[in-house]
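The complex appears here without one of its protein chains, the remainder shown in place.
== chain A ==
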Amino acid sequence: MGPPDDPRKRFEEIYMAYYPALMAYVRRRVDAPDDAADALAETFLTAWRRIDQMPPGQEARLWLYGVARKVLAGGRRNARRQEGLAVRLRAELATWTAPPPDPELDAVRQAFGRLKDDDRELLSLVGWEGLSASQAATVLGCSPGTARIRLHRARKRLARELGAGGLDLSRYGSRAAALGGGRS
């Protein structure tokens, strides 16, 4: 039923393996350092409480993304702020200096920003977290087929946004250009 090992040991292994990935997931979707730290704390706290439900191996990462996604959607993270959890982490994130974004890609960012949340999340899971469509489906709680169709449409919509923004899509690859041109 439950994990064969000591739950703390198991949690620790999962935590050490996937903390950076979850940190990245949260940081990429949350601007304020405090919010990011709180969301990360809430995600792993939830995972710890539900360790019996945590799948083994690589699946755990997808499961954790799913937890983080719900945490971000629910805004529950704010409740932790007063509780004193992750104090050091908050300080670290507050002083963390990210490299400046490449200004050449501003137009791409803007086009991406004009997409609907669902499209952005699906494209991000693939492009940022490096997931396949079926892995993204696990995170989103839909069927792989549905994820594939939605992903195809999201790519198409982004290509159109890029084209609508007056971007020379050939700069980004001929196939992007072809996709942006196919409006039907």
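Just so it is clear, a residue touches a chain if its C-beta (ideal position, glycine included) is under 8 Å from a C-beta of that chain, and two chains touch if they have at least 3 such contacts; residues count from 1.
By our rule, contacts and distances are computed from a predicted model.
Chemist: Unshown chain, UniProt name, "ABC transporter permease", "NADH dehydrogenase subunit H", "PASTA domain-containing protein" or "ATP-binding cassette domain-containing protein"?
Modeler: So the chain that does not appear here would be "PASTA domain-containing protein", according to UniProt.
Chemist: Would you indicate which residue among A:91, A:149 or A:164 is in contact with the undisplayed chain?
Modeler: The missing chain is touched by A:91.
Chemist: Using the touch definition up top, pick the residue from A:70, A:114 or A:155 that touches the left-out chain.
Modeler: Residue touching the chain left out of view: A:155.
Chemist: Need a quick check: the contact residues on chain A for the chain that isn't drawn.
Modeler: 6-9, 11-13, 15-17, 19-21, 23-24, 26-28, 36-37, 40-41, 44-45, 48-53, 80, 83-93, 96, 98-99, 101-102, 105, 108-109, 112, 123-124, 126-128, 130, 151-152, 155, 158-159, 162, 172-176, 178-179
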